[in-house]
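Take this structure first; my questions come after.
A protein chain is absent from this complex, but the other protein chains hold their places.
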Amino acid sequence: MFHVLRIPRDLKVPRDDGRIFLLYRLSPDRIPRCGVIPFDFSPHNCYHTGHFLLEKSIMISDWGFIGIFFFLAIFFPIVPILTGVLLGPHKPGAVKNETYECGIRTRGPARIQFRASYYLYALVFLIFDIEAVFLFPWAVAHGQFPLYAAVEGVLFLFLIGAGLAYVWRKGSLSWR
Amino acid sequence: MTLEQILFLVFALIGLGLALASVTMRNLVRSAFALIGCLFAVAALFAMLDASLFVVAQVAVYVGAIATLIVLVVMLTRLEQQERIPQTHRYWPAAALLAAVIVAGVAWGLWQYGFFDQTPPALPAADPIVELGRALVDPEKFLIPFEAVSVLLLSALIGAVLVAGGANKKERTE
Amino acid sequence: MGDLFTTVSNWLNGILAEAGIPPEAAEWIFAVGRAFLLGVSGLLLVVFLIWFERKVVARMQDRIGPNRVGPYGLFQTLADMLKLVLKEDMVPPQADKILFHLAPVLAVIGVVGLWAVIPLAATAYGVDLNVGVLYLAATGTLGTLGILMAGWSSRNKFALLGAFRTVAQLVSYSVPAMLAMLVPVMLSGTMSLAGIVAAQDGFWFGVAAPLAALVFLIASLAEVARAPFELLEAESEIVAGFHVEYSGIRFGMFFAAEFLHAFTIGALLAVLFLGGWRGPGAAEFPTLGALYFAAKSFAGYFLLVWVRATLPRIRIDQMLDFCWKVLTPAMIVLIGALVLVNRALAGTSMWVRNGALLGVNVLVAAGVISLLSRSQSQSHAGAHGRAPGKGAQPCALAGMGDEAEAAS
Partner (left out) sequence: MIPLSWYLLFAAALFGIGLYGALARRNAVAILMGIELMLNAVNLNLLAFWRYLAPAQMNGQVFAAVLLAVAAAETAVGLSLVISIYRLRKTVLPEEMDLMRG
């Protein structure tokens, strides 16, 4: 089956040899998003945004590719580390294995207690993070509505900002 | 079995295993890291459901949330003393039984009413992110929940900082 | 011959098809190959980046830099890597083994993963996610997780202290970074990175919203924990931070991740604010676009190196104050104003709209600067400074009123 996609005027389509016909035949069927002209095959499907062409995967979904990528990415650090383990010498010793604290003997438990400041920052971050989950779809879609949609999002943002201002005035954002 | 199903089973098993590890481990920090792993597996399932926004939200939000949690755990409890005391109530078998009954009940219900052959319909051509954004600002759809969420977050922020920050002032430890 | 990438992929596709490989398998081979190529070239880039940074910093400090191994010392990093691989692989016996092994892996994945979505040219990228920008934020948290893991599992006070500083710093600065990323999303109406580059036709978002670009740069600088935000590994205070107990190539992985992350910041700056691969003739010749993109990324990276060679480290309280009391409020105000202006002027010409956006940026920046200088003069008038000997360096970024309040 052919892909039926519109080609923008300013893009040159390589259509130079017989292979492409072969590839047309091989590419799978899919509902066309736009357009009428058969396009050359690449492992991607194409869709039109703005003034030029972008490619999009057909069979392997976007997240499928991310999965493949992460699966491979695991090996990028593991291979050097394993090489290091294999090639490096192994002569452990009592002094060498000590906790590294500039040569001073370690005292007390390593898991010391901390103050709450660290926690408070993470807490405010959490709220802002959730806020982002809502704001990003809004930022994408606000242009498709009249002005009130923009105002709603700004209201949302400023309410969180008011929270920040309150926390600020309470002094909880000051490091101590 | 298709590749998709195999992947589902792999992620599901990883997720359940890490969830179990997370609720049974004695060391709470490890348990929190296991929880993060479990949430990643769930994020992978979200990806299989084409819910892109929730994949990234899950990772971004929960890693932040649970990082907070880990910090808190380390801050509040000494590991050595934490591992010595029992981590479960004495009536934990009752809790396990209740959970098992619920799972069995759902499984039985699914068996009875047969969601087993339900396959997903084709996704509409529109980008779900744009659609979600449109739904959130449309006064006829979800505008009220959208603004309510901001009020919820505001109150959570103020409440949390009020509760935790008040204690912070009295005691200053490093 | 305009598009090298499509030509190559067509050619490879032809070979695969003639060899009788079904298209499904061919697509898998392509996906794996693409992922492999992206990741490996990212990691190989690190070798060059380290050399580049050492050379540049050396020049700025009136030194020569590495010049022994290979021409211009180009192979110095390779030699260093060889050395790291041959070092003894030490795992502290007191460490939490699983997490200790996992931490450097996560740190690398968290950076390499970003390259899956970055468009290198009009036709060359891993994948075009419809949530690309949020994906960047989410993948960035993996690095945070790795650092937290490293710090906790090492069972070392300094490592844990470093890891906690990470939580405070990275987590704090991801808020202004995310808000700054909201600006291109808002202006382009899409979260896909390719779409954002596409929308910068004519006007770069960095020109329309320079303040957002600046905030993004500063926040990213903090997220990658480089000078002046290198508190995570402040050598003079907490030895080396979260990776004290790491040695050999395990440490090397953290190191590589940091350098690649710094370059990635440059690339993201290029994509989000400097038009990505856009440039004269790039739409017709995507190969040219890749060159533009590389040039812009390196310009961003050079800026980072420059900052590192120039500015002193700032104190942790100054750093957090700067994030929460300057950058975040400024971004909230800026986004609010930008959205309203952008929406109100939706029908007008590109020049009017972008000019108005630029004006809003300048106004907000002027407001922030005047407020800052006022509060600075206040804090100088009040009780000045905190306990001496805390490694305090004079820093122009400081000057929040609350500091004096806290000290008194």
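Every chain is named by a letter (A, B and C) in the order it is written, and numbering of its residues begins at 1.
The rule is short, and it goes like this: contacts are C-beta pairs under 8 Å (C-beta built on N, C-alpha and C of every residue); 3 or more make two chains touch, one makes a residue touch a chain.
Bear in mind that the values here come from a model prediction, so they are computed numbers and not experimental data.
**Student:** With touch defined as in the header, list the contact partners of the absent chain among those displayed.
**Tutor:** A, B
**Student:** Which parts of chain A are in contact with the chain that was left out?
**Tutor:** 116, 119, 123, 126-127, 129-130, 133-134
**Student:** For chain B, which positions touch the chain that isn't shown here?
**Tutor:** The missing chain touches chain B at positions 2, 4-5, 8, 12, 15-16, 19-20, 22-23, 28, 31-32, 35, 38-39, 42, 45-46, 48-51, 53-54, 57-58, 61-62, 65-66, 68-69, 72-73, 75-77, 82, 85-89, 91-92, 94-96, 98-100, 102-103, 106-107, 110, 115-121, 123-124, 128, 131-132, 134-136, 141-142, 145, 149, 152-153, 155-157, 159-164, 166-168, 170-171.
As a working rule, only the chains that are shown with their structure count from here on.
**Student:** In whole angstrom, how far does the Cα centroid of chain A sit from the Cα centroid of chain C?
**Tutor:** Each chain reduced to its C-alpha mean, chain A and chain C end up 13 Å apart.
**Student:** Counting in whole Å, what is the centre-to-centre distance of chain B and chain C, each centre being its mean C-alpha position?
**Tutor:** Chain centres of chain B and chain C, defined by C-alpha means, are spaced 28 Å apart.
**Student:** If you look at chain A, which of its residues touch at least two other chains?
**Tutor:** Residue numbers touching two or more other chains: 62-63, 66, 111, 114, 117-118, 122, 124-125, 129, 132-133, 136, 139-142, 144, 149, 153, 160, 164, 171, 176.
**Student:** What positions in chain C touch 2 or more of the other chains?
**Tutor:** 129-131, 134-135, 137, 160, 164, 167, 171, 174, 191
**Student:** Under the touch definition given earlier, write down the residues of chain B that touch chain C in their complex.
**Tutor:** Where chain B meets chain C, its residues are 29-30, 33, 36, 52-53, 55-57, 59-60, 63-64, 67-68, 70-71, 74, 127-129.
**Student:** Give every residue of chain C touching chain B within the complex, in rising order.
**Tutor:** On the chain C side, the touching residues are 96, 99, 129-131, 134-135, 137-139, 141-142, 144-145, 148-149, 152, 160, 164, 167, 171, 174, 191.
**Student:** In their shared complex, at which residues does chain B touch chain A?
**Tutor:** 7, 44, 47-48, 50, 52-53, 55, 57, 60-61, 64-65, 67-68, 71-72, 74-76, 78-80, 125, 129-134, 136-139, 143, 146-147, 149-151, 153-154, 156-158, 160-162, 164-165, 167-168, 172-174
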